[in-house]
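Can you read through this structure? Questions will come right after.
Heads up, this is only part of the complex; the chains shown haven't been moved.
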């Protein structure tokens, strides 16, 4: 089950992770040489049929495209700076749990990039995602309708993305009976800038039922949300099957 | 107008401040020798007829009582640790504006001490105060009724006292059309402890109409609230008079 693919001397890919954990390995491009990222992506593609690259710049995209095998496609998501790469024949499908329901709420328009990052990861892991933007606490009346819709949809878990004072996850966690993950974003300035205020506020939240990921941690949030929701979906299905 | 009373070599009291600014001088006891505080309070009493001592310990209270002139009274407020001292004949009354309407909301039970500090200062400055406790955002439904009552009362300004994630002032400022002052308290632990998370959240608030005082700054919050509200009350009255 432990399959390691080596890329020259620079990387040891954990290509078996998807099978082992149900979470694909995401290549963090930021701070890496574009050429290296291109090589790593190609190796990944050969082994698993797909690759996800986060925090990618245009020069990463170019390098990835230069290393694409015949028939491969690289799609660039402008807002979240993710590159999705696929081999011709479609990616290795996870046999693991799929079909969880992940709801996403953002406090403001500038939190979209992080929210999209989370959405893409969750969808890649086979979860269904519904997202509502710009429902922050400065105008509470914007929140209630989207929240009601997510609960009616019977969402398994909520991701609540917020910068600035980061109050939205606390408010939401006080209103629902499903787990909520707070995702602080770095959209802020002055004291508590770079998302520190939002992170602190979410950690201090007096609502129970809330956990937190790192600032701008869209990838991590999407992965854990899908992992949780898919397990729930799986239980629904498997027990259903058992009883047929 | 500038009247200075000297207490031995240790303090220069600004006994004219009340006349000049409409705000009494508040003696911060914390970190001061009880004996010194007793001497300062007595001198204050002689010059203005009253004294307010904040963050006082029982040993400060004892020293103050030892230095009371005949007929003077020292009252100790257990929750806010304030000592109110009065000379026999009642204190020098402010000729300045009075009668403002200050509303106070606290997020949790443990914010009471700071809220009471603010209330006492505002009342000493001649403002009317209404306070509602424990209406934090973890259970939003607790907030709406008190808020409605404060608006119906036509409050001039709101003090919103909160520790932990400090979200309440942001939410309130999003709902009302009068100025709101956020008062962060040090009731918190872990990352952002000692009120840092609450302060940061209030400074980052995406609601407009909100200013902030220092952590546990009940005295400052009460003073500025009363100053503002009294000016408003004064305008109501003086223009009314003018037109009679």
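A and B are the chain letters, set down in written order, and residue numbers restart from 1 in every chain.
Just so it is clear, a contact is a pair of C-beta atoms (placed from the backbone, for glycine too) under 8 Å apart; a residue touches a chain by one contact, two chains touch by 3 or more.
Keep in mind that what you see is a predicted model, and the values were worked out from it rather than measured.
S.K.: With 2 copies in place, how many does the full complex contain?
M.R.: 8
Just so it is clear, only the chains that are shown with their structure count from here on.
S.K.: So in the complex, the part of chain B that touches chain A is made up of which residues?
M.R.: Listed in rising order, the residues are 107-108, 136-140, 164-167, 170-171, 173-175, 188, 190-192, 196-207.
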